[in-house]
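In this view, the complex is presented without one of its protein chains, the others remaining in place.
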Amino acid sequence: MADIVLYRPHFVAFIILFLLGIYIMVVSLNLIKKLIGMYLMQTSIILFFITLAVKKDSTIPIILSSTTAVTPEAYANPLPHVLMLTAIVVGVSTLGVSLAMVIALYRQYNTLEEDQILGKMQ
Amino acid sequence: MTSSLPGFLFAIPFFAAVVIPVVGFTNQKFCRPIALGALVSLSIVSVIGLSEVVSHGPLSHEFGGWAPPIGIEWVVDGLSGLLMVAISIVSLITLVHAGPLVEKELPGRVIPFYSLSLLLVAALGGMVLTGDLFNLFVFLEIGSLASYVLVGVAGGRSLHSAFRYLILGTIGASLYLLGVGYFYAETGTLNMADLAQRLPEVIDSRAVLTGLLFIVLGLAIKMGLFPLHGWLPDAYTYAPNSCTPLLTSVVTKVPLYAFVRIAFWVFGMTTVSTQIPILVVLGWVGAVAAIVGAYLAIWQESFKRMLAYSSVSSMGLFMLGFSLGTETGFAGGLFYVLADTLMKATLFGVAGAAFYQCGASTVTDLVRLRENMPWVSSALLISALSMVGIPPTAGFFGKWHLVVGALEAEKYFAVAAILVSSMLTALYFFRMFQRVWAETLPLVDPHVLETPFPIKMSLGVLTFGLIALGLGSDLVMGLIFESAIPKGF
Amino acid sequence: MMLFDDYLLLALVIVTALGAVFVRDLFSGVLTLAAYSFFLALLWAGLGAVDVAFTEAVVGAGLSTLFFLVALFLTSHQEEIRKQFKVQMMALGSLGILGFLLLFGSVDLPVVGDPESLPSKHVSSHYLKKSLEETDTPNVVTAVLADYRGFDTLGETTVIFTAGIACWMLLRRSDDSAT
Partner (left out) sequence: MIRPHDSVIVHTLARVFIPIIQLFALYVLIHGHDSPGGGFQAGTLFAASFILPVIAFGIQGSLTVLERRAVILGGIGILLFAGIGLVPLLLGEEFLNYGELPIPGMEASAKRHLGILGIEIGVTIAVAATAVSIYYSLRERGEGEGN
């Protein structure tokens, strides 16, 4: 346990953000708060992937010299970066759709609180 | 064998979905012909693909011309080919059925309806055919976004249920992505075939175990497996009638397919039954789901909600079949998936037609079907018989093979669960028919509309399909045994 | 890479995340979330993921915040204050299980920054070695994004397009008479 906190600070941050995000998504009654939780959860997964790409003493994955042979150890792993670019765009698309739903719900029920919406449905 | 056919399986619905809003901008009347034309050609291409697979073995398509672990590949094999055929044909029929409904229910939103439906079909096809875990996630998200909106477009309760679906679905997708990340961390690859080769070396790693659990959990939310089915009843009940046949028949089956692909092809039968014994757990979960879903369905007053709980029950039966650990059980589960796709499309199609014509939404209201709508009520009768499992319908053969598989595996709790859930299913359908045929007609509304031809035709085709699949079950089971069974049984 | 500023940024990220969640005023919450995105972008730039950092700054801190703010302008700003704060035992229990699973699995994950770990070797070394020769593109992230895994990118663009169609379908009612 102590090892994890000392040697994997990114992983600990990931766990905190991920669990916080899910908790807020499930428990909060305010629709916008739920979406803030969703945003935290999605970004925490990006944090997890990015730490997989890190190599000690490496540089950004842009290869400038075409003459010398490339040593992969000298550059950060590009694949997780690509996957997470996709995940960011997926996240913002989901956010757009969910905010559209929130606005449409607000138009009908005039509130952002889920319990009040449920009450008005009866 | 590499082939360009899987590329066309993607390109046809995708291009149609993108072209529809562009063309519909000038004339909205073009939308429906484009959508139906695309689905007809998709069905033809997928049938050709399946026949190629049967005669020549799996087809693969390497996108961008990069060989698999480097690039992304799509594979049509027996299992994915079979599901692709089912998805394309059923979505074609359900969109034919939706034609008259969508103009009544969603006026002014016809263009986005067809575009989103085709995007959904393209995404489901992508999830079925892809051989890459991350590519699967991308298509999972496209399909999910499309289905959230198709659930919520009617406003009010449907919108609220869609929002809950979105929240839970996003948690599911994120858990899946996290699981993929764990696999990637342990093996350095995302390709399923490559992963299957590299996993045995690291199978003892706790990270692989956790990753598998996250993936199963995420997909279980997406497929509405009990007890994670929280979003499902409301979403199915309040979704607009023009969208429910498509949503309920295929959308939950495809995450199930993804689970089957990962569990049996990437991990392999021996691993998931002995080293990481998730099949034992899922078998029990499936048994409980089958019984509880059917039990809850009995108490529902709304017809669509009753069908929603019966979907929960069916999902339990599939899971039970796949986790039996025998070839017959697996094949029976797969056959029942195909049968249930047709049954749910028919039943929700009946629900849509009933509401469209005489405003019937509760089980009691269905009495109005009796006099006025012979097509619709006979489709209801035959699909209900199939749900219960009466020969010669497809549902009977599905359950028959499930029971045989369970007996072969000597898992008597599974036999009991299948029988009990069938009896409960018989109970709620019996109760429904008792009301429809035994009660006196309240007052016959003389202004009931004539059933529009597309609805009649699609329900007729679906009903015919149910009986044909039942009568041709030997053929289909032979195909499944020959090319869709994973190694290791 | 295991520098002091990493710890500092991680701390800032967590503090801003907590702030965004626990502030009652939703405007402050959303703006704190924008700050959270910027700290994340800094963190990722520090970890060598410049493209992701750029995207996070533009898309996460920019576009997402904009969408949130528009939604808040059109709805209400204030979260309802509830007298009794209920702790949801079910939710906490499932979170506990999830957290346990995460910690349980973490032991076997590769150490951050290990150049010999499997994710850094298998497929990714091919991209690093070959991309300049095969695609004539020095930025390996662009090469993988647009070529080796270009199909994912098509899917990703389709996700955004789906969202566009979806918002159109959900929110625009009065104007769809394009016959």
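When the chains are written out, they are named A, B and C in that same order, and each has its own residue count from 1.
One rule holds for everything that comes next: contacts are C-beta pairs under 8 Å (C-beta built on N, C-alpha and C of every residue); 3 or more make two chains touch, one makes a residue touch a chain.
Everything numeric in this text was worked out from a predicted model, so none of it was measured.
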I'd like to know which visible chains would be in contact with the absent chain if the whole complex were considered. A, B, C
Hidden-chain contact residue, picked from the options C:G19, C:G46 or C:G150: C:G150
Looking at C:Y7, C:F22 or C:F73, which residue reaches the missing chain? C:F73
Tell me which of C:T16, C:S37, C:S106 or C:T142 is the one touching the absent chain. C:T142
Per the touch rule stated above, subunit C touches the missing chain via residues 50-51, 53-55, 58-59, 62-63, 66-67, 70-71, 73-74, 133-139, 141-143, 145-147, 150-151, 153-154, 156-158, 160-161, 163-165, 167-168, 170-175, 178
Absent chain, residues of subunit A that touch it: 60, 62, 64, 85, 89, 96, 99-100, 103, 107
Missing-chain contacts mapped onto subunit B: 4, 7-8, 10-11, 14-15, 18-19, 21-22, 25, 61-65
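The definition used in the following text is that only the chains that are shown with their structure count from here on.
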Can the chain contact pattern be summarised as a line, a ring, a star, a complete graph, or none of these (other)? complete
Contact-richer chain pair [A-B vs A-C]: A-C
How many angstrom lie between the centres of subunit B and subunit C, each centre taken as the mean Cα position? 30
So, in whole Å, the Cα centroid of subunit A is separated from that of subunit B by 29
Subunit A: positions in contact with at least two other chains: 18, 22, 26, 52, 80, 83, 86, 90, 93-94, 97, 101-102, 104
Counting only residues that touch at least two other chains, what does the list for subunit C look like? 102, 106-107, 109-110, 117, 119-121, 123-124, 127, 149, 152, 155-156, 159, 162-163, 166, 170
Subunit B residues within the subunit C interface of the complex: 14, 18, 21, 24-29, 63-64, 66, 69-72, 108-109, 111-113, 115-116, 119, 122, 126, 134-135, 138-139, 141-142, 145-146, 148-149, 152-153, 159, 182, 184-190, 198, 205-211, 213-214
Over in the complex, which subunit C residues touch subunit B? Could you list them? 101-102, 104-110, 117-124, 126-127, 147-152, 155-156, 158-159, 161-163, 165-166, 168-170, 173, 176-179
Interface with subunit C, subunit A side, in the complex: residues 1, 4, 7-11, 13, 15-20, 22-24, 26-27, 29-30, 32-33, 35-37, 39-40, 43, 46-47, 50-64, 66, 69-70, 72-73, 75-86, 88-97, 99-104, 106, 111-113, 116
